[in-house]
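Here the complex is missing a single protein chain, while all its other protein chains stay put.
== chain A ==
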């Protein structure tokens, strides 16, 4: 059979173009790649029909053997229809992903990211080590070396805690993974503990616990709560210099018993996550009660904080402006969840807590 070269070449080019697009990260681009590739493949199938022939007329009779082969056309139609359905589905997924995370990028698996992060951190560590060995051993250099090492370890631990929380997170990724924002509790370093991935557990509401259930409700109920899902080490790494968040991670995740397989999840829930709160007895990390808190020296002019998330890293997606960063004013403000002020004439009704940093409510006094 003779196959048209033009169709073959076009099909090959289209498949190649689509294949390259399939390797990108945004889901819309992947979809475009899928569509272009399937177009190429459909052309390939069409090319298989061989030369075109006369129309399949019964009267006046046309020799059936010279008519164009109908079977590949049927196959092509089937393929087109299937591609259409898959395209529609991927579009819906891309939009949903955009609704949830503000971007339609396909993020890595948490496990894969952990492995990649660990290898990167180890590389940096060995590089630091070799640099340290060559440099003068004065206390300044030593302090800087240790600070950088600590930041790297903190980054690893943050990611481990993220892993642990990612496994048993609730539906609200913002609260689970980022926890309450340190900017929301501008009381100082103690209350700034919450920043960072240490904030726990329980449904991730900042100050919710088993006893403040209903008050924790509105924070997680907004269905379009921004969820900067996998960019947390980036976000927390950014906040590390300004808050002592990672130190909370440091103090609380160390006493985990080593688990087989090396994955040490943050057994976070049993550990103190409230600023200044003594760890409750009965949890498995009772040793944290007396562990002193270490403080990373804040970065000064000579030692700018290292940027743990360089641009272009998949975790940097967090930095892109999301629609949730500029929330529209809420047309139906509800009552403030806490501290619950009675709606008197003089107390203005606070707007419903929206996913913006300025709106975050203060934790009640007993949890500070």
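Going forward, contacts are C-beta pairs under 8 Å (C-beta built on N, C-alpha and C of every residue); 3 or more make two chains touch, one makes a residue touch a chain; residues count from 1.
The rule is short, and it goes like this: contacts and distances are computed from a predicted model.
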Checklist outcome for this item: Of "Imelysin-like domain-containing protein", "ABC transporter permease", "Na+/H+ antiporter subunit D" or "Tellurium resistance protein", the UniProt protein name belonging to the chain not shown is "Na+/H+ antiporter subunit D"
Checklist entry - Which listed residue, A:17, A:32, A:67 or A:93, touches the chain dropped from view? => result A:93
Checklist entry - Of A:13, A:51, A:82 or A:141, which one is in contact with the hidden chain? => result A:82
Checklist outcome for this item: Logged for chain A, residues touching the omitted partner chain are 1, 3, 15, 22, 27, 30, 34, 37-38, 41, 44-45, 47-48, 70-72, 75, 78-79, 82, 85-86, 89-90, 93, 96-97, 100-101, 106-107, 109, 111-112, 164-173, 176, 200-205, 208-214, 216-217, 220-221, 223, 227, 229, 259-263, 265-271, 280-284
